[in-house]
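Of the protein chains in this complex, all but one are displayed in their positions.
Labels run A and B following the written order; every chain starts at residue 1.
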Amino acid sequence: MTLVAAVAAQGGTAVTKIRIPAGTATIGSDTKTMKEQFKDGNVRLEWFADEAPQRKAEVDAFLIDATEVTNRQYKKLFPEHEFPANLTDHPVVNVTWKMADEYCRKIGGRLPSEAEFERAARGDDGRVYPWGDDFDPRKAIYVESGGGGSQLKIGSFEQESSGSNLLGGTSPVGSIEEGKSPFGVYDMAGNVWEWQAGWYDEAKKLRLLKGGSWLTSKESLRSSTRLSDAGASKFNDYGFRCAYTGE
Amino acid sequence: MDRAAPGEKSLTMYVKFFVGVISFISVLTFMSARYIFLNSAPENSVMGISHSLACPCECPMVLEDCHMSCGLEWKNLIGVKLKTGLVKQDITSYFYKRYGKEAMLTPAQRFAGKWYEVTRGGYPLREVVLFLLVVVVWTALLYTGLIMIVERFQSPAKKA
Partner (left out) sequence: MLAISIFIFIASTIAASGATGATKDHVIGRMKVTLMPEYDAQSVLVIQEGKFADRTAFPSDVKFTLPMEVTKLTDACSLSPGGHHFCQIFEIKKAGKNKFVNIKLPFPDFFIDYQYAPFAVKKNSQREFTYSVDTSYPIKTLEVHVQQPARSEKFKIEPASYETYSKDDFEYRKYTFKNVKAGEAKSISVSYFKTDTAPSVDLKFSSMKTPEVFEGSTGEILLVAGLAALGIIWIARRRVKKA
């Protein structure tokens, strides 16, 4: 039984938390590695320059949600939250940084830091993707996964436009077992970008997102990729998960 | 003035025709490339950055030519980011990371996008006529200049 099925079987609102042991987090990527990773595509190194240099950081033990927060879970705390019935176990999207932060605090948690995210995603060996160093299109929900695809890359289902199906291309959380991180955390690559605690650039009021989404190319699925955006932004590829201090 | 021999006449005609064709192709290529590739907007402006991105609406257009709601959303997004102090590289990076390679334009896509923009209908006739007139006039100018150069080379030979 997959995680999402198991969670759904007992009502769907329970949060499964994964314990991440204390250890060294590998954060970012070095230029040489990125050159090697990008050699096949039309990818400019300077677009990912904010990942360099690669560094290490010691992270205390913490807990993290096994999956991104779902619509069902979010609605439990915020009953006014609306979403289409077929997206119940999909990650909640169209949430600002503040909304994500508020949800996590209400359940006794917080947004993860970048170091915690990369620790949870890259394990002890600092792998490129949660499942390893080699890209595998079957192990993440991204632009070529068919879940929505590139034609749904605009708008959000809050604003209906002439297209009736701009609902985003997310998938149910935890649906790809093979894409788990070494610690058993799901969807750390793809599905939705995840808001992080702290700032990408405090002077410009930019928050940090990690993980890539159903819209992105494979380069953004690397655990070291960093996306910045204003905290007030809400899009149908931005979601979050919570972390919890302590063991 | 001596009349040219029949053989010389046809050679002159061939030379003039050849020069005419070269002139026309050169001017047309230059003006077309200027239209397709030249970005006259400042680099760190909405249009300056839109010049490098593809229309997200799956039409084969450059974002700068896209007035559809999806294109306007992207242009707004660019504008908001410019206001926060980001520059072209930061914003292009954002679009690539978030939307992938489909957001970026290859030269072939740029050419296809501009061709589509001009040929799909509704393009202002005035612009088309002006473009053709400029091409014709500058072809004549280049042709005249090249013929003068050819005649200069031929003149010493005749004197000899």
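To be clear about the criterion, a residue touches a chain if its C-beta (ideal position, glycine included) is under 8 Å from a C-beta of that chain, and two chains touch if they have at least 3 such contacts.
What you see is a predicted model, and the numbers here were worked out from it, not measured in a lab.
Colleague: Considering the complete complex, identify which of B:A33, B:V87 or B:L141 is in touch with the unshown chain.
Modeller: B:L141
Colleague: Thinking of the whole complex, not just what is shown, which of B:M13, B:A33, B:V87 or B:L133 touches the missing chain?
Modeller: B:L133
Colleague: Of the listed residues B:I22, B:M47, B:A112 or B:V150, which contacts the missing chain in the full complex?
Modeller: Considering all chains, including the one not shown, the answer is B:M47.
Colleague: Where does subunit B touch the missing chain, residue by residue?
Modeller: These residues touch the chain not displayed: 35, 40-42, 45-48, 57-59, 61, 64-70, 75-76, 78-80, 82-83, 116, 120-122, 124, 127-128, 130-131, 133-134, 137-138, 140-141, 144-145, 148.
Note that only the chains that are shown with their structure count from here on.
Colleague: Can you give the whole-Å distance between the Cα centres of subunit A and subunit B?
Modeller: The answer is 42 Å.
Colleague: Going by the contact rule at the top, pick out the subunit B residues touching subunit A in the complex.
Modeller: 56-58, 69-70, 73-74, 80, 84-86, 89-90, 92-94, 96-102, 104, 106
Colleague: Under the definition above, what is the set of subunit A residues touching subunit B in their complex?
Modeller: My answer: residues 41-44, 46-50, 143, 150-151, 153-155, 161, 193, 204-206, 213, 215-217, 219-220, 225, 227-230, 237.
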